[in-house]
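A single protein chain has been omitted from the complex, and every remaining protein chain is retained in its original position.
Labels run A and B following the written order; every chain starts at residue 1.
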Amino acid sequence: MIQLLCFLDTVVRTQFRLAAMNQHNDYTTLRLAHENGVARVTIDNAPVNVLDVALMTDLLRVLTALRDDHSVRVIAFESANPDFFIAHVDMSLVDQPDAFDLLAADIPDGVNVFQGLGEVLRRQPQVTIVKLAGLARGGGAEFVTAADMAFGAVGRAGLGQVEALMGIVPGGGGTQYLADRVGRNRALEVVLGAGLFDAATAERYGWLNRALPAEHLDAFVDGLARDIAALPDGVVEAAKHAIAPADLSEGYQREHDAWRGQFVRPATGGRAADPRRAGARCSDPRRRARPRGPVAQSAQVTETSVGWAWRSSALLDCVVSTWFLMVTDVEIPSTESVDEPGKRRRRHLPAASAPSSAPRGNTP
Amino acid sequence: MIQLLCFLDTVVRTQFRLAAMNQHNDYTTLRLAHENGVARVTIDNAPVNVLDVALMTDLLRVLTALRDDHSVRVIAFESANPDFFIAHVDMSLVDQPDAFDLLAADIPDGVNVFQGLGEVLRRQPQVTIVKLAGLARGGGAEFVTAADMAFGAVGRAGLGQVEALMGIVPGGGGTQYLADRVGRNRALEVVLGAGLFDAATAERYGWLNRALPAEHLDAFVDGLARDIAALPDGVVEAAKHAIAPADLSEGYQREHDAWRGQFVRPATGGRAADPRRAGARCSDPRRRARPRGPVAQSAQVTETSVGWAWRSSALLDCVVSTWFLMVTDVEIPSTESVDEPGKRRRRHLPAASAPSSAPRGNTP
Partner (left out) sequence: MIQLLCFLDTVVRTQFRLAAMNQHNDYTTLRLAHENGVARVTIDNAPVNVLDVALMTDLLRVLTALRDDHSVRVIAFESANPDFFIAHVDMSLVDQPDAFDLLAADIPDGVNVFQGLGEVLRRQPQVTIVKLAGLARGGGAEFVTAADMAFGAVGRAGLGQVEALMGIVPGGGGTQYLADRVGRNRALEVVLGAGLFDAATAERYGWLNRALPAEHLDAFVDGLARDIAALPDGVVEAAKHAIAPADLSEGYQREHDAWRGQFVRPATGGRAADPRRAGARCSDPRRRARPRGPVAQSAQVTETSVGWAWRSSALLDCVVSTWFLMVTDVEIPSTESVDEPGKRRRRHLPAASAPSSAPRGNTP
């Protein structure tokens, strides 16, 4: 806990430095609006809200700026892109090394910068609510899970911890948030299955507070945020004090060790040393986690090419993965008809398990 | 834990004093029946089973009296009122200060009298089961959650922690029971959303063991109670020993601090000092938590006027809230068509999130 509190101080100090660097306080990857005690944060980091240095910086800045704003009781997060809340992490350090340097400065042992973002969110004095209309994967899914509440749109929202496909485990708190929220058995399935969970399944697993019909998501979340903001003075603080977040220090350390361990495995000569090998694996389009069934059909997801590479960062004293996503207008087919011998086959995660529901396709 | 055990002793001693005061041992707000190892406690505190001093006293008395009755293995709680299990707390100290004085005597630091009732219930050697046919709100919902098991009737049962609407958080253990049972994210939604949860949603959240068709609730719970009571000697004790309640001492303290803090906030000059202000807020009928959709339609809830006031109690060494409920024959409309500008609008909590279910109205 001491480390985490130190980290929060560090974040505040870092934000001052970032603010000093900038000539103005505008956010480049999100929009902020206030109304009646609700701060609405609309993530807008085109094309698919990759969680890059710019977005991480802006999220930390807006959380820090709002922390002491007593006129704000609720922070509601949504996306300008109806298909993606946060597509995934993209640590393109090459482009903005200085900004990342500032973010990573003085981070205590055992809490990496990704865990730090989640912890800042968990410790926010306001109530934080995610309106999940589209997809959140990798670090994006961790952000959703770190928020106080999250509501998803049936048929459109999707959550996935897809890190395993790239040879790592979630390293931004996700393993700990999931184990706490959905139980160890389902957390292992989420992390190792690396599939995309639609809103209904995520609700059943307890990952989301609730899955709502897509056409009602806005009204429900907006109404909830407004109602909470209209409560008498002190109720939000009292509730967040009484229902405090668990101390995850030990779990963060274990997760970080597991996560970093994947970058520097002596047995393999270090995965970072051969990015092409891992990259080649991921270049198979069937290896990518993506929506299936109703999600795919409704969201018309349009990824066509995913590549990634490992990059070393002395700033983090560890290596972080980066991968890049190109968006085109090619629709992903909702079924896969080809399975090459010896290749990994992707199973279809059923959308629901009610006996009365239509059969869900599995590996053909 | 030491404090809690001391409290249990205190309760026993208090009960002796109460018994000495009374000329007979009859309960005024509940009925007790024994049969084949099952004690059936029927709450009957007309008109709507408000959890007042009389009912709290009777519940503590009956739990204490049964504690050492080895012929009883299961205690099943139900209500004489099909629409209300326990409507909410009503600490009408004005009417029975002496009785409340006895209840509150010698309560250790950090455990208030409401938490004490929940803790007595959690530590009861018998299996405690709630048959929830109607509504339980505020302290009534806390009682339900503190029991070992609870089953609710689809379309009729409802649970709500509505304290936030009155400027406080649940103070009788509810925040801790909920965080443990439904997870932090949903506990925050329950407490801060202050909505009423129907049985199906409460089951999905894990708040109830199970939601059952209303016509089967009696047979299911009665059968379960009978079966457990018919188990071989020692099984109930063994199961309750192996699956022990968690020690909530720290959480009780945190909750109590948060709860009491709402009564003595210097920033507002103390809410207790201006009961009319708070009362005026609650006089808006749209502000009250109450059943919606199927619950409202089936239960034909007939509240029309809710008022409340804050009262100071030196007996508790803190201030407790009191509010009063009048029941008339006017039915609450199931929808709200008017939203005055600037007024808080109530969202409709969807009854279920299954994709196939009918659309659930939200704020129009």
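Here is the rule we use: a contact is a pair of C-beta atoms (placed from the backbone, for glycine too) under 8 Å apart; a residue touches a chain by one contact, two chains touch by 3 or more.
As the structure is a prediction and not an experimental result, all values here were calculated from the model.
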- Message: Touch as defined at the start, partner being the missing chain; which of A:Y27, A:F114, A:F143 or A:W259 qualifies?
- Response: A:W259
- Where chain A meets the chain that is not shown, the residues are 164-170, 175-176, 178-179, 183-189, 191-194, 204, 206, 251, 254-255, 257-259, 261-262, 265, 267-268, 271, 278, 281, 344-347, 350, 353-355, 359-360, 362-363
- Contact footprint on chain B, counting only the chain that is left out: 127, 147-150, 154-155, 180-181, 200, 203-204, 206, 209-213, 215-216, 219-220, 223-224, 226-228, 230-246, 294, 352, 354
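Here is the rule we use: only the chains that are shown with their structure count from here on.
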- Item | Centroid spacing, where centroids are CA-atom means, of chain A and chain B in whole angstrom | 37
